[in-house]
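For this depiction, one protein chain was excluded, whereas all remaining protein chains were kept in their positions.
Let's turn to subunit A:
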Amino acid sequence: MNLLIEAVQWLLDPANWGEPNALGMRILEHLAFSGAVVLVAAAIGIPVGTLIGHTGRGRGAIIAITSGARALPTLGLLTIFGLWLGIGLEAPFLALLVLALPPVLAGAYAGVESVDRATVGAARAIGLTERQILTGVELPLAAPVIVGGLRSAALQVISTATLAAYISDTGLGRPLFLGLKTQQYEMMLGASILVALLALIVELCFQLVQSAAARRAEPQNGRQHRAHSGARERIEA
């Protein structure tokens, strides 16, 4: 308990927010680095996953790859990439990308695949092109699941991005590793609390985005028509 109080005190100490710890800067680094990883994962995972969901081709391969990748220990990957690429951001970036890709891919393909085939068939039968089906029907209807994949990727990356400090000098992993090495456990715990808080805030943001996407995909349950459904509930009651 003492340690927790010390950690909070360490966090509240203005001195730690200036140099050399510069916590504000560390938070920004952590967020920017994690954000970049998730963005790249999205840029690769969403198109590939969407295509697989749309065509139904390559499903088996993607399931094998994503479940295999999920089993890889990130620390081990980081070590291998570090030995290969040396000190710097490249190795942790790649290691985290391997961590982030499976949930993004899985979300995209599962989301698109879950769209009712009858709806897609109807859209095709009335003359939508494949691209219009993808962008106008499948993606909007799959959006809640796709955002869910991004959300899970973002959470994992933010909590694991502390490892970046293992071979580079970035993010909230820095005070964490420094605290470990110098046996300043209040520093280590304080940094961990910050990571957890960051993860919580990002989780909350994604929840908002996800429910907005769900309202668009299933508008009848959304706020804009609460008046109607409210009336219907009264009638049924």
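Basically, a residue touches a chain if its C-beta (ideal position, glycine included) is under 8 Å from a C-beta of that chain, and two chains touch if they have at least 3 such contacts; residues count from 1.
Quick note on the criterion: contacts and distances are computed from a predicted model.
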Missing chain's UniProt protein name, "LrgB family protein", "Outer membrane lipoprotein carrier protein LolA", "LytS/YehU family sensor histidine kinase" or "ABC-type quaternary amine transporter"?
-> "ABC-type quaternary amine transporter"
Just name the one of A:L85, A:A110 or A:L128 that touches the chain not displayed here.
-> A:L128
Residue among A:T119, A:T182 or A:Q207 touching the omitted chain = A:T119
Which positions on subunit A touch the chain that was left off?
-> 116, 118-119, 121-129, 132, 137, 140-141, 216-220, 225, 228-229
